[in-house]
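All protein chains but one are shown at their positions in the complex.
Take a look at chain A:
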Amino acid sequence: MLYRSRPENARLLSTRPLSRASSALRFCSDSSSVLVTDKTGDCYQYDCVEVEAPPRLLLGHLSVVYDILWSEDQQHIITCDRDDKIRVTNYPATFDIHSYCLGHREFVSGLALLTEQHIASTSGDKTLRVWNYIQGKELLQHELPAPAVRLLVRQLEPEKVFQAAVLFYEHVDALGLYRLERSSDDTWSVTATQLVCAEAGSWSISNFTLTSDRIYITGAENKRLSLRVYDIATGQPASSGVPEGWLKMVLDGLGANEEGAPPFIPEDLSVWFKKRFDNVSDYLERKKRRIEEQQQQKCG
């Protein structure tokens, strides 16, 4: 579904069916089209001007694509998947893969553009990394306390200082905030870390967004959609600045408080992790036994 947003209200522009449930979505910088990926790893481009135009299949992964970026100049599409990969594809020649950013050891859950050449990524392998995606080169690897399931980045100083916010998978702290600084062309470091508990454990957190001073977190409380606001500086529930009744109004608008509203159950993210079932050691054990038996037969 595509809406045109206006200050006072939103107008529905077009509704188009997807062949499969989508896994990530990104508009290009001028909003003229939108990229949608699905659970099988296919990535389609939907035109937002010619809304009747059929979608174009741009590229395909062999597993779920969790995030997608479109570089500012629209020369590259960057996708990340459950098979630990970040792929940089040329645009519009999407049949031509420009590079891979490889190094993560679990699903890559989030991507964010930093500069014309740099991106940040987070993964289930408990790392936050910075890459030169043009060269497919890793520039920074920062350990996280838990697997990361979502990433948001805010620019603090153009080309230089960024705030990366990472949502963790089942951790005592829900979020980590990291100050990313670029000291020279290709040198990046994390210069400050702040963990935000956000009452993790008492409700099941599903997503978040942030502004310069607050973090808005959504989740489920007694199977009802819930929205909570935290102060970015202290990590405590925001005490001021949020108008009385505003949260209730937003949730009412979403129908979350209605009697008989369907239960809100966040996606089970445990399935993102690979099941490494072992089909080799059993076979090798049997083979070893067979060889031993043969040797015994020969001796006997």
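One rule holds for everything that comes next: contacts are C-beta pairs under 8 Å (C-beta built on N, C-alpha and C of every residue); 3 or more make two chains touch, one makes a residue touch a chain; residues count from 1.
Methods note: contacts and distances are computed from a predicted model.
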| item | value |
| --- | --- |
| Listed names "tRNA (guanine-N(7)-)-methyltransferase", "Mitochondrial ribosomal protein MRP51", "Translation initiation factor eIF2B subunit beta" or "Ribonuclease P subunit p14", matching UniProt entry of the absent chain | "tRNA (guanine-N(7)-)-methyltransferase" |
| Which of A:85, A:150, A:171 or A:228 contacts the chain that the document leaves out | A:85 |
| Of A:13, A:51, A:102 or A:192, the residue in touch with the unshown chain | A:102 |
| Touching the absent chain when the full complex is considered, from A:61, A:150 or A:228 | A:61 |
| Interface residues of chain A (partner: the chain not displayed) | 40-42, 57, 59-63, 83-85, 89, 93-97, 99-100, 102-105, 274-280, 283-284, 287, 290-291, 294-295 |
